[in-house]
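One protein chain omitted, others in place.
Coming up: chain A.
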């Protein structure tokens, strides 16, 4: 074959660049490069990142056919591959638990695996083989719908920085041990755990994401935590259990995170925090806390309101606040304890940095209005407050607006945006 076009442009680039290019291609295209020319035959062989997703094999309507061709593809791929594999990801819903995956993990564990993402189909959950625990270089582990059982001799992943477990079957002791035995853990994400009582020891942890039913949450050793997001579901027996508890959940969870920058709580999170004895003025001031999002706060529960108040008043540098309510439209017979606000607010609670406030699902319950009043009166640099009411009846909206208009505003620039659908 003559090169009548001129000299070859790309084949002689250094392998690091070729790898840089191949790694940015879908795996199938990367392998296809082997038929470009004789020099390209085995260039793909040493790519260090393999992502098996929905596009790897030609799709067909039959899941078993897809699965078979996928298995074949990956088997041949791994067999022909040479050199270390740093990242291996499977995100394919046609693939379900099968013995081949065990072998792949064994192969990977011998090839310097650093990142593993396993997201198989919705079928039988894959049981992670024990060879995974030999991957001492593991930096990132992301598992969906698996069974995880660390062997008794397991001492931890010394390099693990990110752990994401979503619908993973693992015993509570094992999960706590796993977390505490990874000294470099920076990011933890646990979702869909049932009735888990969790105490977290992770001195380097910076980011925490929890979603599920938690019987108990305690952050015991997480001084560097910067970002927390919790979506807490509650079943009846957990709720009962809470009624009997007296320890202050707020301090147990948020007592040891002075560097917090962002907090987001969904569903029953605020309720969870409200359980237990009132901490009074919090010992901790969250100097870096800039964003607080609390959803489904019940403004009929004094304790929950107290949680919100405590949080706001302990965050002098709060910039953005988002709260959504979950109350019912008030009836005339509600006689709220409005002294509460003057009693519980510290004397100086100016929110010197608060710029944006977003309140959604507001029903016009008295305490909601008090909160708005409080915020407007204490935010000298407020720029926007948007309110989204939860009721559609014109009359109730009007009532709310009439009250709103009376409130004093500390910030001359504040815009109140009343959002109507």
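One rule holds in what follows: contacts are C-beta pairs under 8 Å (C-beta built on N, C-alpha and C of every residue); 3 or more make two chains touch, one makes a residue touch a chain; residues count from 1.
What we mean here is this: contacts and distances are computed from a predicted model.
Looking at UniProt, which of "Replication protein A subunit", "SKP1 component dimerisation domain-containing protein", "TLE family member 2, transcriptional corepressor" or "Palmitoyltransferase" names the chain that isn't shown?
Of the names offered in "Replication protein A subunit", "SKP1 component dimerisation domain-containing protein", "TLE family member 2, transcriptional corepressor" or "Palmitoyltransferase", the absent chain's UniProt record gives "SKP1 component dimerisation domain-containing protein".
With the missing chain put back, one of A:57, A:165, A:308 or A:390 would touch it. Which one?
A:57
In the complete complex, which positions of chain A touch the hidden chain?
1-3, 5-11, 13-14, 16-17, 20-22, 24-26, 29, 31-42, 57-58, 69, 72-73, 76-77, 79-80
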